[in-house]
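Notes to accompany the following structure.
Only a single protein chain was left out; the remaining protein chains are all shown in position.
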Amino acid sequence: MLEHYLPIFMMILGGVLFGIVMVKLNEWLGPRRPTEEKLTTYESGMEPVRTARERFSVKFYMVAVLFILFDIEVVFMYPWAVAFRELGIIGFVSMTVFILILLIGLFYVWRKGALEWD
Amino acid sequence: MELQTYLLLSAVTFIIGVVGVLARRNAIIVFMSIELMLNSVNLTLVAFSAYLGDVTGQMLVFFVMTVAAAEAAIGLAIIIALFRNKQTVNLDDINILKW
Partner (left out) sequence: METLVADIWRSTPLVLLTLVGLIALLVEGSGKGRAAAVYWISLVGTIASFVLSFLSLNTEEAAFNDMILQGGYAAFFGMIFTASAFGTLILSRSYLRRLHTERGEFYVLIVFAAIGMMLMASAIDLIILFLGIEVMSICLYVLVGFLRTKLTANESALKYFLLGAFTTGFLLYGIALIYGTVGSTSFRAISAAFPAVSNQPLFLLGAAMLVIAFSFKVAAVPFHMWAPDVYEGAPTPITAFMSTGTKAAAFAAFVGVFLGAFQIAGSKLSEVIALAAAASMIIGNVVAISQSNLKRMLAYSSIAHAGYMLSGISAANREGETGILFYLATYTLMNLGAFGVLSWVEQKDDTKLTFDDYAGFSAQQPFLAALLSIFLFSLAGIPPFAGFFGKYYVFLAAVKADLTWLAIIGVLTSVVSVYYYLRLVMMMYFQPGGATVEEPPAQMAFIAVTCAAILVVLFGIYPSLIVDLTKEFLNI
């Protein structure tokens, strides 16, 4: 069984080796003349203003959490959509209730101001 | 591939998760280990589901995924609340309550 995979393993090994060899050759052979301009962070031509390693505002977290919560619920809609015809009216009513509950959650989140940026 | 292979893989992943929870001291990494445990269970469920030709296991996987997302939201909120008060997420520094 495993021997069928031998060519793939060879391929992976070859790929990894080739990559490492190329990077290392570049390091050894290429000339290095660092200037201050070259060492700065590349920001598509803009002048970098300050360090990139700073804390994010907690507002990003709020958006991310809401995104996760509402995004993951879509997972229930795929199987429902696939089996929609077989499920008939019960499936439709159930999904309507499900979405209504989600909407109540959204309403709460919205009115509490979690969707406002400021 | 047979069922055993998947079960073995998921058991190993589960144990890696358990060891991570017990050995690591950073709350976020502990939490990631827990997510690893949940996902290894998902693998077990899908393997059994395919093996048995029964859809219940896959259905349970959907529920596990959504619950894990809800847990992630709550867990990160708790960790952030703690960080705001204490400026650390290291579990060894979290020690006011003890007998």
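Letters A and B mark the chains as written, and numbering starts fresh at 1 in each.
As a working rule, a contact is a pair of C-beta atoms (placed from the backbone, for glycine too) under 8 Å apart; a residue touches a chain by one contact, two chains touch by 3 or more.
Because the structure is a prediction, the values reported are computed rather than measured.
Student: Considering the whole complex rather than only what is displayed, give the residues of chain B touching the chain that is not shown.
Tutor: 7, 14, 17-18, 21, 27, 30-31, 34, 37-38, 40-41, 44-45, 48, 51-52, 54, 56-57, 59-60, 63-64, 67, 70-71, 74-75, 77-79, 81-82, 85-86, 91, 94, 96-99
Student: Where does chain A touch the missing chain, residue by residue?
Tutor: The missing chain touches chain A at positions 89-90, 93-94, 101, 104-105, 107-108, 110-112.
The rule is short, and it goes like this: only the chains that are shown with their structure count from here on.
Student: Using CA atom averages as chain centres, what separation in Å is found between chain A and chain B?
Tutor: The answer is 19 Å.
Student: Can you list the chain B residues touching chain A in their complex?
Tutor: Touching chain A: residues 59, 62, 65-66, 69-70, 72-73, 76-77, 80 of chain B.
Student: Of all residues in chain A, which touch chain B in the complex?
Tutor: 58, 61, 65, 68-69, 72-73, 75-76, 79
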